[in-house]
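To start, I am sharing the structure in question, which I have written as C-alpha cells.
Rather than the whole complex, this shows some of its chains in their spots.
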Amino acid sequence: MGTKILTFGEVLMRLSPSNYKTLQQSNEVEFYFGGTELNVATSLSTLGCEVKHVSNISDDFIGDAALSFIKSHGIDSSYINRTEHPLGLYFLEVGSAVRPSRISYNRLNGSFANINPTDINWEKALEDCSYFHWTGITPGISENAYLALKQGLKLAKEKEINIITDPAYRSNLWKYGKKGQEILKELIGYSNLFIGGVNEINEILETNFNSDDDSFIEASKTLISTIPSIKKVFDKVRIGKNASNQITKGRAWVNDTYFETSEIEISQVVDRIGTGDAFAAGLIYGLIHLKNEEEALNFANAACALKHTILGDVNLVSKEDILEVVNGNLGGRIKR
Amino acid sequence: MGTKILTFGEVLMRLSPSNYKTLQQSNEVEFYFGGTELNVATSLSTLGCEVKHVSNISDDFIGDAALSFIKSHGIDSSYINRTEHPLGLYFLEVGSAVRPSRISYNRLNGSFANINPTDINWEKALEDCSYFHWTGITPGISENAYLALKQGLKLAKEKEINIITDPAYRSNLWKYGKKGQEILKELIGYSNLFIGGVNEINEILETNFNSDDDSFIEASKTLISTIPSIKKVFDKVRIGKNASNQITKGRAWVNDTYFETSEIEISQVVDRIGTGDAFAAGLIYGLIHLKNEEEALNFANAACALKHTILGDVNLVSKEDILEVVNGNLGGRIKR
C-alpha cells in the first residue's frame, strides 16, 4: 500500500459577488474552483501530501481554467477526463451577521453528472494509494456518478485502502430516482472512517439523536453497529452565533473512547464554504502524519477554523499555520 | 381607497470608496441610487407591494441611470419628471469600529430642489393609494419641495389616505429661510402615523425628554396631544457600540399601549445607510399585511437589522428573509 491519497468528485466553479453584494446589485463576480472532494485534495496537497483527483471536466476554456487551477496546486490530474458537457458551477451570495449566505447550483447536467463509469481506470488510479476520500454529494448527483464511485470503492476495499467518508447528505440532490439513505448506507459499507455527527447519522439511519456529546456517543455506537465496516467517527461541531461569527470544535468516538478538542472562535468570518472539507483534509493529514487520533482531531479542528479566514472553497494554509493555532497562538501578530 | 403606496422624495446618487478607504486614497467610487423615501419605496416593492414614487430627476444620462434603477425594482415611475438641473448626490466615506462614517451632500440646487409644485398631478398620483409616506428631509431641501409636498399631503388627507411620516430632522438642511420646527409641525398635522422617537419629538416640539422607555411614552403622549392627527408612534432604537457593531430595537405607543421588540445585534455592519428606511418600509408592510401593530413592529425591526448587512441605501431582502430573523434564526446557516 502506497502513500498517496485519492479523491473523487465534481470540480465546481463558484461565482460570487464580492463585498457582501447581492447578484442583483453587481455586475461582476469573482470565481474560484472547488468542489467538496477537490477542496480536500487541494488542502492535502498544500500540506505536502501526494494527491490524485479523479473527475470529469468540460472540454472547453472553462475546463482549461479548472485544470490549470488543479495543476497549480500540484495535484495529479492524470485521471481527469474531458467531456463536451459544461462544467458544473454554483453562484454564491455571501451573507453577513444576521443575513445567511445563499447558494444556487447548476450541476445536474454538467460534465461530472455525465461521467461514464467505464472511462475511469480505477486499477491504475488506486495504485500507490493508502487513502480514498469520498462524500455523499457524489452519489447524489447522478446515477452515473453513483456507479462510478461504487466501482472505485469496491476495488479500494479489495486493496485494503483506507476509505474515509463524509456523507454530507443534501436533500436538494438525489433527483435521479434513487433514495439517498439507501445508497449512502450501501456505500458507507465500503468505508472504515466516518466524518460526520448526529445530523448525518440521523439522516442516514433515520434516527432522532440530539446534538449533545452523550447523544453523539450513542449515535456513533448505533452507526458502528448498523454499518460495522466503520471503525472511527469524527465530528466537526460548528456553533454559529451568526454568519460572521462561528465557533468550531471537533469530537470523536474512536475505539470505544470519546475525546474532543477545545473550541476556537472565529470572530470575523471571511468565508464559510469548504470549512468541513478543511476539517476532513486536516484529519486525513493527521491520521497519516501525527501521533494519534486525538492529535489528528486537534489538527483538523484548527485547519477548519483557519479556513474561515480564507476566501474561496479551498484551504490555502500551511502545516505551520495550523500548528500555531493548535498551540493557541490566536493573537494575530504580524509575521515578518 | 386602493392598495398602492405612494412615496415622494428626492432620488439621490451615492458615491462611496469601497473597503473603508477615504476618498483621498481612492481613485474610484462605487455608486448606488437611493434617497430616504425611495429607499422605503424600493423595500416595499421588494416585499411585493405596489408602489409609486413621485419625484424630479435630471434629464441626462445620470437621470437615465437613476430611472433604470427605479424601474428595475418594479416601482411605478410615471410621476417622475425630468428637468435640466443635475441629480442630487452625496459622497460617503464608510467608517469602521471607532471611526464614524462621513457624508457630504450636493443636493441643494439639484433637480429635486428645483421641483415645480404645479408639475405634479397629485390627483392621478394618489389614485388607488392607501398609504402616503413622507419624511422631514423633503421640506428641508427647498421651498419648492415643501410646497409640492404640502399639496400632496392636503389632497391625501382629503382622500383619507394613511399618511406616515418620518420627521428625520436634519440641521444641515433648512437653508432657504424657513424654520424647520414650524413647517414640520404643520406637515405632521396632515399625518396619522409617526415614525420617530424621543430625539425627533424633542427637535420638533423643542422639548427635553430622555431616551429611556418611560420618557418615550411621555414624549409620545405630548406629541399626540400637541398634534392630534397623530394616532400611533413607532420608534426605532439603535444602540451603537461602534460603527461596526449595532443593536436595533423597536418600540411603540399605540392606542395608549406601550410595546417593544427584542434586541437584535448586528456584529459586523456592512452598511448603516438606509436602516431607518428599512424600518419604515417593514412597518408599512406589516401594518398592511400582518395581524397587528406588534407584529408589524417586529417585522420592521428585523427588516432594519437585516439592512445593516446590505450594501447601498436600499434594503434588498425578501419577506422570507425578514421572517426568519423575526423567528430568531440568526445562526447564519448557508441556504442552498
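Going by the order they are written in, the chains are A and B; count residues from 1 in each one.
Assume a contact is a pair of C-beta atoms (placed from the backbone, for glycine too) under 8 Å apart; a residue touches a chain by one contact, two chains touch by 3 or more.
This one's a predicted model, so the numbers in the text were calculated from it and none came from an experiment.
Colleague: With 2 copies in place, how many does the full complex contain?
Modeller: 6
In this section, only the chains that are shown with their structure count from here on.
Colleague: Using Cα averages as centroids, what's the distance between chain A and chain B in whole Å?
Modeller: Roughly 45 Å, centre to centre.
Colleague: Show me the residue ranges of chain B that touch chain A in the complex, using the header's touch definition.
Modeller: 18-19, 32, 264, 266-270, 305-306, 308-312, 316-317, 321, 324-325, 330-336
Colleague: Report the residues of chain A in contact with chain B in the complex, numbered from low to high.
Modeller: Checking each residue of chain A against chain B gives 19-22, 24-25, 95-103, 105, 170, 172, 240-246, 268, 272-273.
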